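Notes to accompany the following structure.
A single protein chain has been omitted; all remaining protein chains appear in their positions.
Take a look at chain A:
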Amino acid sequence: MVICKRCKLLDATLVSRKEPFCDECFVKFISLKQRKQMMSDDYFQDIFKISYPDKKRGQAEADKQNQDSNVLVPLSLGSSSLAVLDILNDTLLEQKQTHRGKTGFHVEVITICGQAEFEEVRGKIELLKSKYKENSDKILFHIVDRNQFFAVPFDLQEITLYIDNFNTLVRSSNNPSTTVEKVLASAPNKTAKEDLLNIIYTHLIKKFALQRNFKAILWGHSMTKLADEVISLTVKGRGAEIAGYLDDSSLDSKYNTAFRNFHPGRDVLLSEIDAYCHIKGLSQFSHNYVVQDTLFYDKFVDKPTKNVKLIKNMTMNELARQYFDNIEGDYSNVISTVVRTGAKLSNPDNELNQIMHCSICNAIIYKNPVNWLDGITVSKPFVIHNEEELTNYNAWEAANPDKAEKLNKMSDTPAKNVGVCYGCITTLTGMKDRKLEWIRRDDKAELTAVLQEYEIPSDDSEQ
């Protein structure tokens, strides 16, 4: 048996960063990493520390600051968000103990889910609620149906990509509403599906944070997840978004600069988070995720659940993740290098003379993707130079009378050209008929439309 290198007392159960740890020391190690992030700058210190009256503020003001320090935790029920919440719970308990019941902040948790998974998700959340019941005054749970994305006070629009010239046109949709499930069904391509779901979930969470005046959103994302997002964004042509994605130090400009995005788990690898969850008994709460045993001496995950997927059934993000999984052993620094490199990026220079947001994902468009694509792709045919070819062409024209005409005239109902970012053009390319039913992101009424929540039975009765 190996002895834990930290306490030099207990048997080590796992190895992390080449060091053997016992359960207890490892939990402390991970928890400290997150708490260090929570104290990493003034903005977050103001949120998480307990404020007391001092020269600058009286009792009332100090109380108000503690009261206003609310953070939102998007809980996907994967290991990372479970760990973030668990460490917050411990922090709150500690504050209560050492400050006679006072805490510096309180937490609300939001889980977005589809109809089909609602019952299971609610079950897990109820379990979590009772696990954290000592903090029931400080941790509130919400479940929001993902179809709230389309619950907007105006008609939807239909966005169509014309591949010949990469223009995207928009017109009012014939359907007053649609569902996430329908939209996903029209995305045959898995990466496009994942891209759209990601846009939908992120928007719902940020909209929720904006409407309820949260100071920060605490994303669970581990260092591993951040690294594969940096690579995935690059690979999907969304390199311009990396800087914003990793930015923990400015207010979110796309949501009225109302809150900051925060990644308290950015120093911790996914394998380490998984180990934390296993030790703290959080695996039972996970949904759509199997906590892995990578770091442990004693393995407990059955082989078949380990990812054995065919490449062609994988998404870009999954491929990036697989890449990091495979090289973690041989090139252990690559994950942290990628995140550090991403953090050194800034937003690109804006080559347009105005600030323009993508109609689908809301990202800022820095350079015109249509011109760029047009500049590198020729779609002019080579001349028809003999009888045989002419006969073929005539046959084609006869078979496709409308198509031949439509090449020039693009549509029958009035449509207007909209800005769609490069990444979303790529996504549209993977959609059925290159069409997408979508909300109008530039509509002011969209951000204020109240999000309906699912009821979670309150456990007042038990108290």
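Going forward, a contact is a pair of C-beta atoms (placed from the backbone, for glycine too) under 8 Å apart; a residue touches a chain by one contact, two chains touch by 3 or more; residues count from 1.
Methods note: contacts and distances are computed from a predicted model.
Visitor: Among "DNA-directed RNA polymerase I, II, and III subunit RPABC4", "GTP-binding protein YPT7", "Cytoplasmic tRNA 2-thiolation protein 1" or "Replication factor C subunit 4", go ahead and choose the protein name stored in UniProt for the chain not displayed.
Guide: "Cytoplasmic tRNA 2-thiolation protein 1"
Visitor: Going by the contact rule already stated, which one of A:Ser130, A:Thr257 or A:Thr337 would touch the omitted chain in the full complex?
Guide: A:Thr337
Visitor: Return the single residue from A:Cys22, A:Val107 or A:Ile231 that touches the missing chain.
Guide: Reading the full complex, the residue touching the unseen chain is A:Ile231.
Visitor: Which residue, A:Ile143, A:Met316, A:Met431 or A:Leu451, contacts the hidden chain when the whole complex is considered?
Guide: The missing chain is touched by A:Met316.
Visitor: If you put the missing chain back, which residues of chain A would it touch?
Guide: Chain A touches the missing chain through residues 163, 189-191, 230-231, 233-240, 242-243, 311-312, 314-316, 319-320, 323, 326-327, 330-334, 337-338, 340-342, 344-349, 366-367, 369, 372, 375-382, 384, 388-390, 392-393, 395-397, 399-400, 422-423, 426, 429-430.
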